[in-house]
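One structure coming up, written as structure tokens, with questions to follow.
A single protein chain has been omitted; all remaining protein chains appear in their positions.
After this line comes chain A, so read on.
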Amino acid sequence: MSFVQNVPCFSILLAMFAAIITSAVRGKTARKICIGLTIIEGGMSAWLLSFLWKTGESYVYVMGHFPAPWGNELRAGMLEAGMAFFLCVIMVLSLWGGVHEIREDLEADKAQFYYIMADLLLASLLALVYTNDMFTAYVFVEINTIAACGLIMMKQSDLTLAAAVRYMIMSLMGSGLLLIGICLLYDMTGHLLMSNIKEQIISLATTETYHIPLLLTIGLISIGLAIKSALWPFHTWLPGAYGYSTVSSSAMLSSMVSKGYIFLLLKIIYRVIGADTFAGSHVINILFIFGIVGMVIGSLDAIRENNLKRMIAYSSVAQIGYIFMGIGIGTDAGVGAGMYHIFAHAASKALVFIAASGLIRASGGKSRIQDLAGAGFRNKLAGAGFVAGALSMIGIPGFAGFASKLMFAQASLVKAELAIPVFMALAVSTVLNAIYFMRVALLIYTPDDVPLVDAVAGAFRLRENQKHSVRNVQPEGVLSPEGITGMAGTNAVAGSTARADSLAYAAAILLFIALNLFLGICTQPVLQLIQRGLVIFG
């Protein structure tokens, strides 16, 4: 056994160690430990990925002295290693990009808790990615739920607390359904190890026993994980959770948490239930329809939204719809396109959130869209980042979003009755995406000192006046004179911190743009990774 094969176990436990050490230190050290160890985990995952790329096979890692099904087991293939690497990258960049907000939003005494939550979030996601055991998956789903809740409520305002409570209720509902599903699976098969359950399920399917409980199990697990990853009718927790929490949390929740659950669902489909059994059940059609409806309705909600971060949050509902549509197509190509969209959406959504935070900061902490006029000139980097992210979300060729939309379209061509709804949904959703993203992109490059000349800005001011009486609850950011003029600190120490912060922010934006361009232009290596990974995934 090569030493590199220890990476899955080591990266999970390293993230847990990071959380434990972090609980004994304070603010700045905690941040350094968290980011440093995440970079190490990312490096290790990349090493594992290059190793697996060469061997081209997945392997089983026994956690302890007893082989599965008696002991615990991890299983790593290319897709798992790639996902782990990607999660580490997104986490580091999100933490860099949200550094200003973390400093402003969090109580100084409690900053270390934020990094504990982030570390454990990563640990649980890595465990979900690598695990080969249903019960281990459930344990880490629990950790993930609490960590995500902590990340939301870390900014202790009334809105984030309400959002955290709502997230907790919905997410526990999802966990509960997942747990019932796991119990039913155990009752039917007598196993918790994924590969063993699959063997039993294949024999059950041939003998036609337990047809109804199996169908219910598939439904419960799919719906439970769909609630947790905010598929359309179950998305009500999402706008508050993403829209009001501190920006690193928004980026991590949208790019990592919901994607981790979708990855778990894919793993259950391929490794537990079996892709054929799943495609034969009617649950797949429900996911397909919910995905398509979510693509349209999420975008419509985003158009109606007046708060920039909530608008981006609603856009996530639409993008999750894309991924479930891909799963709902039911072929390897569809799932591959969904997988590609997981990467593409994670890269662009985190970028958009972080750029939006820069734009909001440059506009004096106001997050209403009509207050952002000219923000692209005041913070050039954030403006560029937002436009790049928006182009990717819309699906302009050259950016990540285009590649995955093309793959969805190609994947749907296998069946005519799927191709028509997919093409229509893609077209409608792209136009709607363009409407709400381009209006912001145009507005941030509209000079602020030309009042009401620009039709776009004018329309918003008018609408805002009408709505003002209804919407009196608006999150007011911390408005400080420094916030407007840039990050000019009052003394030397603050100055150097501000410089370091700005550097981290710039690095995050630039690297995210590079990641988007990479996913948009060099599609072939990533696609090959996904295709080769999916072959050995089941």
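What we mean here is this: contacts are C-beta pairs under 8 Å (C-beta built on N, C-alpha and C of every residue); 3 or more make two chains touch, one makes a residue touch a chain; residues count from 1.
As a convention for this text, contacts and distances are computed from a predicted model.
Comparing "PTS sugar transporter subunit IIB", "Probable glycine dehydrogenase (decarboxylating) subunit 1", "Peptide/nickel transport system permease protein" or "Multisubunit sodium/proton antiporter, MrpB subunit (TC 2.A.63.1)" against the UniProt entry of the hidden chain yields the protein name "Multisubunit sodium/proton antiporter, MrpB subunit (TC 2.A.63.1)".
Only one residue from A:G27, A:P213, A:G280 or A:G365 touches the chain missing from this view: A:P213. Among the residues A:T189, A:S281, A:T446 or A:N516, only A:T189 touches the chain that is left out of the figure. Of the options A:I33, A:A46, A:I102 or A:L120, the residue whose C-beta touches the omitted chain is A:L120. Contact residues of chain A toward the unshown chain are 1, 5-6, 9-10, 13, 16-17, 19-21, 23-24, 61-66, 69-72, 109-110, 113, 116-117, 120, 123, 127, 133, 135-136, 139-140, 142-143, 146-147, 149-150, 153-154, 156, 158, 180, 184, 186-191, 200, 210, 212-213, 216, 472-473.
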